[in-house]
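For reference, the structure discussed in these notes is given below.
One protein chain is absent from this view; the other protein chains keep their places.
Then we have chain A:
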């Protein structure tokens, strides 16, 4: 094939033009959006130090705020347990669907399309909608929070597990099929044992993520740590709200470090 002649000046000029165009387009989108949303960038930047001074002054724990600790601790533990339970239950459901629907282990083309649609559907319904819909039927209880997190997580994990199976299990599956193993032998001896480390990695990530999301669900449905924060925040007990945020930070970071350690060992 004949390559068109490109000299350095032409190439660099074209590259520079492309970059300028890209920056102009992104900048344009930004300014138009800001205009529509009535957001002033300078004001926004100025608000950062203001917010942090406000935080430093109001969120400072006082000796009294220690008395809130037991209540915060109980709710936080409840939230963590809920997050873990929702991820584990979701993982069990998701692995079944992922095996039925992935490109390498799927049973039929229509099943693949069905599972993909189902996952996308569950994932894209906003968590807010799940929380509010469930709140209407299940009232203000931990079960509501659990179900909202469960539905959301199922959608995420089906997609993640399908991608893992397609990436990692294809070859070992072919090898086992060549030995004449049955479908279930291939799945249980080959596919699942092959993907378990990545599976755990995703489960740990989702637990971390769900502890954070549980705060949102909690604010909306009045359960767990989100409820406690909302309560303190709206009754202007900012020192207690600060303690709650601090507790969330500690838990999330500890979970992150713990799951990084586990990943290091298993991967």
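We adopt the following convention: a contact is a pair of C-beta atoms (placed from the backbone, for glycine too) under 8 Å apart; a residue touches a chain by one contact, two chains touch by 3 or more; residues count from 1.
Following the convention adopted for this analysis, contacts and distances are computed from a predicted model.
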> Under which of the names "Reductase", "ATP synthase subunit b", "ABC transporter permease subunit" or "Fe-S cluster assembly ATPase SufC" is the non-displayed chain listed in UniProt?
Replying inline: "ABC transporter permease subunit"
>> Just to verify: which one of A:72, A:95 or A:248 makes contact with the chain not shown?
In response: A:248
> Looking at A:21, A:113 or A:129, which residue reaches the missing chain?
Replying inline: A:129
>> If I consider the whole complex, including the chain that's not displayed, which of A:26, A:66 or A:96 touches that chain?
In response: A:26
> Considering the entire assembly, which residues of chain A contact the chain that has been omitted?
Replying inline: 26, 29-30, 33-34, 36-40, 43-44, 47-48, 50-51, 54-55, 81-82, 84-85, 88-89, 120-121, 123-129, 132-143, 146, 196-197, 200, 203, 212-213, 215-216, 219-220, 226, 229, 233, 245, 248-249, 252-253, 256, 262, 265-266
